[in-house]
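I have a structure I would like to understand better, so I am pasting it below and will then ask my questions one at a time.
As you look at this complex, bear in mind that one protein chain is not there, while each of the others sits in place.
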Amino acid sequence: MGINKIYKTVEEAIADIPDGATIMIGGFGHAIDRPQTLIKALANKGVKNLTIISNSAGVAGKLGIGSVGGKPFIDEELLVENGQVKKVICSVPASLVMSKPNAFEKLYREGKIELECIPQGTLVERIRAGGAGLGGFYTPTGVGTLIEEGKEKRIIEGREMILEFALKADYALIRAYKADTMGNLIYQGIMRSFNAIMPQAAKVAIVEVDEIVEAGELDPEGIVTPGIFIDRIVKIPREESK
Amino acid sequence: MGINKIYKTVEEAIADIPDGATIMIGGFGHAIDRPQTLIKALANKGVKNLTIISNSAGVAGKLGIGSVGGKPFIDEELLVENGQVKKVICSVPASLVMSKPNAFEKLYREGKIELECIPQGTLVERIRAGGAGLGGFYTPTGVGTLIEEGKEKRIIEGREMILEFALKADYALIRAYKADTMGNLIYQGIMRSFNAIMPQAAKVAIVEVDEIVEAGELDPEGIVTPGIFIDRIVKIPREESK
Amino acid sequence: MKERLSREVIALRAAREFFDGAVVNLGGGIPALAANFVPEGRTVIFHTENGALGFGPVPRSESETKPHLMGASGIPFMPQPGMCFFHHADSFAMIRGGHIDITVLGALQVSEKGDLANWTFPKRMVGNIGGGMDLAFGCPQVIVTMEHITPSGELKILKECTYPLTAPRCVSKIVTDIAFLIVTEEGLVLKEVAPGWTVDEVQAVTEPKLIIGDDLKEMEL
Partner (left out) sequence: MKERLSREVIALRAAREFFDGAVVNLGGGIPALAANFVPEGRTVIFHTENGALGFGPVPRSESETKPHLMGASGIPFMPQPGMCFFHHADSFAMIRGGHIDITVLGALQVSEKGDLANWTFPKRMVGNIGGGMDLAFGCPQVIVTMEHITPSGELKILKECTYPLTAPRCVSKIVTDIAFLIVTEEGLVLKEVAPGWTVDEVQAVTEPKLIIGDDLKEMEL
């Protein structure tokens, strides 16, 4: 009678993530949009050699930028600091405050972590392409900058463009507001960001939500992420999220 | 204090569409999702040499396929039949019932109209690319079929793909359910189809809706088409739509 | 003449391939009928390319028919808990991205390699590609449902398709009015024959040499 997608704990939900996995981590960089509890569980699990695809390499949480009252929160910096990450593909690798370098910068200067730093719009479009079965796309963003180095270019309709390729992952860890039992998701305000794009591009998508309701309780016109993209749901009210 | 987007009549809303314009026409092919009143006004206006980008060349309306009770409705066949169309870019050019050929087929056999027939997913993705500032994309759809003729191919991640280019238009004519005064739109059920994708790719987007409400009356979490994409709104309750 | 399976029974046999939790898109014609035959105990999520997922059955009366609840073939559907809607770009991202597990499509011709031809033929100057090509390329499992031969007796299961292809090597299973076959690297494997039909009779109306499945049986209806 359909697949049960509801997991009691984040530990169970991430139990099969192996060393060397490629993991997309959702959100933009605010306390409310990050899957903090899933990240923490991944840190506790201690898996290594991860490739992280995310907007940032963990730049805002410790500084409390993007939370009400400037309260620190968890982001992928925890994984980077733990030495669990081999490579980060992101648009914001360094601290937002130059005088307070983050874990990524320190490891990067020591040559202990790899980086692919790309424009945010290119990053999210590469993820969308991965989920949409496309191989790649031509974008104007980055022509005439360091970003074009080593990339194919062509002129389309008189404008020079760069070829960028699709990104996929083994897992996506995301945060949403409410899920129904089928995995349909809604968000609140700015929570959609990368959360509503990454599940499509991952083999297994795991979401932490404030609330799980019965199928039919969410307005069909308001569902943002169709349940077919979501594999595992864990209820973590935001006040307990960490 | 912001731009007034509300037009009293469809005639005023389409008054500046010139001969030779490229026009996207929204909907999929059902009575409820087509901008019937705008199409009719365009037919009455008599502009010529149009390039139409739409899911079909007008295949369902006269047959009443896709309406409650099989009641005939208006689609782009009216423009084709009138001899107003130079070229159609679509995925469904011919009648759905072989024994009842449509206006497009007759003109096409006489060499009086041009056709670019492409897969529906490629069509909508080309329109999305146009609205999203991308030049083109690689898709697997069509490799090894007539569709690949004359197109560049390359292998990405072991899979052969075709290069397809972005589509843009001078105007988009679409149908939605409700608009607010800022042009934010919501739809009902299957109405989104091409309607929610074409405005982004057109210089001027014109929508006919059942109802116009004040800004703030639509749930911000439920808005499907942001108002920044919409230029002109005309209220045409669906029972009067034709 | 032997009795051939009705369109409904072809659809019923195809529907047995729907696994629990499968996301399924049905083409028009025989495929659309499969919605009525989902095996008991399995939940199937139906997708229509014009922008809905998880919708319910066909309404029983016109009074229950809503103009905004209608699938791609023009067949209306009822609302169902968990249903949702989306635009065409998202809909075909689902299809091309491999998120629709199974599609059931009609066919004009199918080759032993699993090539599918279902959108046009040489005499028709203009064919409708529609959404079928994306479905054939994008869905992990493509099931063809069709009559085994044309009304005028021409073969439809061929060594090579002679009509323009919808997609090469995409079909995994074929349900006809006399047989159920699967496409393998080695060729077409005959898995089931319709009641009363023999292997030789099926082979006689099938151009490529059939491989006889070890577990060949009469179709259970």
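Per-chain residue numbering starts at 1, and chain names A, B and C are given in the order in which the chains are listed.
The rule is simple: contacts are C-beta pairs under 8 Å (C-beta built on N, C-alpha and C of every residue); 3 or more make two chains touch, one makes a residue touch a chain.
These figures come from a predicted structure and were not determined experimentally.
Peer 1: Can you pull out the displayed chains that the omitted chain is in contact with?
Peer 2: Looking at the complete complex, the unshown chain comes into contact with A, B.
Peer 1: Could you tell which one of A:35, A:58, A:93 or A:226 touches the chain left off the display?
Peer 2: Of the listed residues, the one touching the omitted chain is A:93.
Peer 1: Using the touch definition from the top, which of A:78, A:118, A:134 or A:172 touches the missing chain?
Peer 2: Considering all chains, including the one not shown, the answer is A:118.
Peer 1: What does the interface between chain B and the hidden chain look like in terms of residue numbers?
Peer 2: Residues 1-3, 128, 130-134, 180-182, 184, 200, 214-217, 220-221, 223, 226-229 of chain B touch the chain absent from view.
Peer 1: In terms of residues, what is the contact footprint of the unshown chain on chain A?
Peer 2: 28-33, 55, 59-60, 65-69, 91-94, 96, 98, 104-105, 108-109, 115, 117-122, 124-125, 127-128, 139-147, 187-197, 224, 238
In this text, only the chains that are shown with their structure count from here on.
Peer 1: What pair of chains is linked by the largest number of C-beta pairs in contact?
Peer 2: Ranked by C-beta contact count, first place goes to B-C.
Peer 1: Starting from the mean Cα coordinates of chain A and chain B, work out the distance between those two points in Å.
Peer 2: Chain centroid spacing, chain A to chain B, equals 34 Å.
Peer 1: Hey, how far is the Cα centre of chain A from the one of chain C, in Å?
Peer 2: Taking the average C-alpha coordinate of chain A and of chain C, the gap between them is 37 Å.
Peer 1: Going by the touch rule set out above, which residues of chain C reach two or more other chains?
Peer 2: Within chain C, residues 85-86, 92-93, 95-96, 138 contact more than one other chain.
Peer 1: Please output the residue numbers of chain A that touch at least 2 other chains, ranges allowed.
Peer 2: Within chain A, the residues that touch at least two other chains are 132-134, 221.
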